[in-house]
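First the structure, in the form of structure tokens, and then the observations on it.
What you see is the complex with one protein chain gone and the rest in place.
Labels run A, B and C following the written order; every chain starts at residue 1.
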Amino acid sequence: MSGTERPQITTHEEVMFFDTDCAGVVNNIAYLRMIETCRTRLAAVMGMDLAGMSRTQLFPVVHRTEIDYRRPAKLADRLAIHGRLGRLQRARFWCEFEMRREGDDQLLITCRQSLALVQMPAGRPVRLPEAWMKWEGE
Amino acid sequence: MSGTERPQITTHEEVMFFDTDCAGVVNNIAYLRMIETCRTRLAAVMGMDLAGMSRTQLFPVVHRTEIDYRRPAKLADRLAIHGRLGRLQRARFWCEFEMRREGDDQLLITCRQSLALVQMPAGRPVRLPEAWMKWEGE
Amino acid sequence: MSGTERPQITTHEEVMFFDTDCAGVVNNIAYLRMIETCRTRLAAVMGMDLAGMSRTQLFPVVHRTEIDYRRPAKLADRLAIHGRLGRLQRARFWCEFEMRREGDDQLLITCRQSLALVQMPAGRPVRLPEAWMKWEGE
Partner (left out) sequence: MSGTERPQITTHEEVMFFDTDCAGVVNNIAYLRMIETCRTRLAAVMGMDLAGMSRTQLFPVVHRTEIDYRRPAKLADRLAIHGRLGRLQRARFWCEFEMRREGDDQLLITCRQSLALVQMPAGRPVRLPEAWMKWEGE
């Protein structure tokens, strides 16, 4: 990804047994795992891949999650999770997610998360990189 | 629990290895599992225990979660999760949670969830029990 | 897959934060989730995909797992999980798994699982399909 286009990515999941519960649908917690995978790949698009984080010990830390469960996913459903960078502030940024079932394109989940960058092991929040601010202009 | 006192409960967890991640703190997703345990016990206080749900196939279904990660918990921390019934509407109710570290009583997590009652397997939402409305007066 | 070649498949994972624990390596439990994903795709190769299972309510059920943790995986590692059908008996079959780190090809995990086919909701074990027996000749 380059230029000032707002970072985004789509990841894909197939609903496994371990994602579901005995109500016959995907358990609430499993959606958060799928969103974490999407967010991790979105961070890579923004220049922070997992290997880099391991090296620099600079991590994006979630401060708030808002998630709406609109329709349930079921075993064997193929899901597309679309993540995009939202609003950027001085020391905080938002990521926005939509999860749809492939095939019928039904919207299942919407979610937004605010994050900060934290330098470990001190746990000190740091300013967002200046280079990210180009995306705020969009 | 009886009378018109708003239902509440406190559950307890000790942070295990599987709750943490390599950033050295509890992973975001693990808090949701702890909150689901608290919510399940709160539902029992409200007259809907797991055995009853299995029998009636009437389940509380989460529609929205808002969670704020205020301070991280660490391995071996003992956590108290306090859940209480919040606002009741015709077909929707809210539960509110606070998670604190025992010992220093630091507030780590606040969370609220809206739920509906759904009759399975049809997946049909039903009105909240009339008997619950006494709690709205509080 | 066709003919009498023993069914096999390789799935791929990238180690996420939720896979790791605060010892800095992948938690034992996370490997089992990766193996379940591989086993599910192996079952599809054998003619039992998730959508089919949902329809027929005939499920492979794990009876025994043996897993050896040889070397730990870490955040950002890319893993290849190779699964293959092992020995077939009248009503039981074995699957065998090897997990390697891509890049240095280090062997991290070996695992074997025995499974039966169970007809739900009765929970009754059934004989393996006659068509599977061609693989035992290998």
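Everything that follows uses one rule, which is that a residue touches a chain if its C-beta (ideal position, glycine included) is under 8 Å from a C-beta of that chain, and two chains touch if they have at least 3 such contacts.
Not measured: the values here are computed from a predicted model.
Colleague: Which residue, C:Arg64, C:Arg87 or C:Arg127, contacts the hidden chain when the whole complex is considered?
Modeller: Per the contact definition at the top, the residue touching the missing chain is C:Arg64.
Colleague: Considering the whole complex, which of B:Ser54, B:Gln89, B:Gln106 or B:Gln119 touches the chain not shown?
Modeller: B:Ser54
Colleague: Touching the absent chain in the whole complex: find that residue among A:Cys22, A:Leu107 or A:Met133.
Modeller: Residue touching the absent chain, from the options given: A:Cys22.
Colleague: For subunit C, enumerate the residues touching the unshown chain of the complex.
Modeller: So the residues of subunit C touching the missing chain come out as 23-24, 28-29, 32-33, 36, 59, 61-69, 72, 120-121, 123.
Colleague: Considering the whole complex rather than only what is displayed, give the residues of subunit A touching the chain that is not shown.
Modeller: Residue positions of subunit A that touch the missing chain: 17-18, 20-25, 27, 29, 74-75.
Colleague: Hey, which subunit B residues sit against the chain that's not shown?
Modeller: Touching the chain left out of view, subunit B contributes residues 14-18, 33, 36-37, 40, 49-51, 53-54, 74-76.
To be clear about the criterion, only the chains that are shown with their structure count from here on.
Colleague: By C-alpha centroids, what is the most central chain here?
Modeller: A
Colleague: Could you work out how far the Cα centre of subunit A sits from that of subunit B, in whole Å?
Modeller: 24
Colleague: Just how far, in Å, is the C-alpha centre of subunit C from the one of subunit A?
Modeller: Chain centroid spacing, subunit A to subunit C, equals 28 Å.
Colleague: Between subunit B and subunit C, tell me the centre distance in angstrom, where each centre is the average of that chain's C-alpha atoms.
Modeller: 34
Colleague: Which residues does subunit B have that touch at least 2 chains other than itself?
Modeller: In subunit B, 23-24, 29 touch at least two other chains.
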